[in-house]
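Reviewing the structure listed below.
Shown here: the complex without one of its protein chains, the others still in place.
And then subunit A:
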Amino acid sequence: MTEQMHEIELRVNGVLRTATVPSRRLLSDCLRHDLGLTGTHVGCEHGVCGACTVQIDGRPMRSCLMFAVSARGHEITTVEGLADPDGSMHAVQQAFRECHGLQCGFCTPGFLTVIAAYLRDHPDPTEAEAREAIGGNLCRCTGYQNIVKAVLRAARILNEGTDAPVAEEAPR
């Protein structure tokens, strides 16, 4: 069987991109290999680790559990699309830096896309809610404590502006 190919148009981070892909091309591989957007990481390819998470129409989803052809017509936001066009970091990125929410950074794109979407709907999470929000993402380095702090810190930046003091985010 010659493999069926598709000419697809994808809207990624606000830009219309085109690619020619076989049916079986995972969205994660399409982003990385066809479009060169290597910010999206691939760990397990069965939905468990969360490293590949992107936002589809604003909702976080696993890009390893979606085919690129199925993503046609949807708005895709990858970690590359979180920062402002002028390069200034998204509040969640800034919070990760301030709170040391990453070490090797492999898991980070998945955490950032999940947390950015979560805080849009839940602007003021408790510590328990922050833990629940990141429950579907694995990190082998940080031990999660600083990631939880970063969620709370990001919420604060979003609510109070970027010059909110960098005090230790007190667990509530």
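What we mean here is this: contacts are C-beta pairs under 8 Å (C-beta built on N, C-alpha and C of every residue); 3 or more make two chains touch, one makes a residue touch a chain; residues count from 1.
Convention: contacts and distances are computed from a predicted model.
Participant: Match the chain absent from this complex view to the correct UniProt protein name in "Acyl carrier protein", "ABC-type polar amino acid transport system ATPase subunit", "ABC transporter permease" or "Carbon monoxide dehydrogenase medium subunit".
Facilitator: Missing chain, per its UniProt entry: "Carbon monoxide dehydrogenase medium subunit".
Participant: Using the touch definition from the top, which of A:T53, A:T108 or A:N146 touches the missing chain?
Facilitator: A:T53
Participant: Please output the residues of subunit A touching the missing chain, sorted low to high.
Facilitator: Touch with the absent chain occurs at residues 1, 3-4, 6, 22-24, 26, 29, 45-47, 50, 53, 56, 59-62, 64-67, 69-70, 114, 132-133, 135-136.
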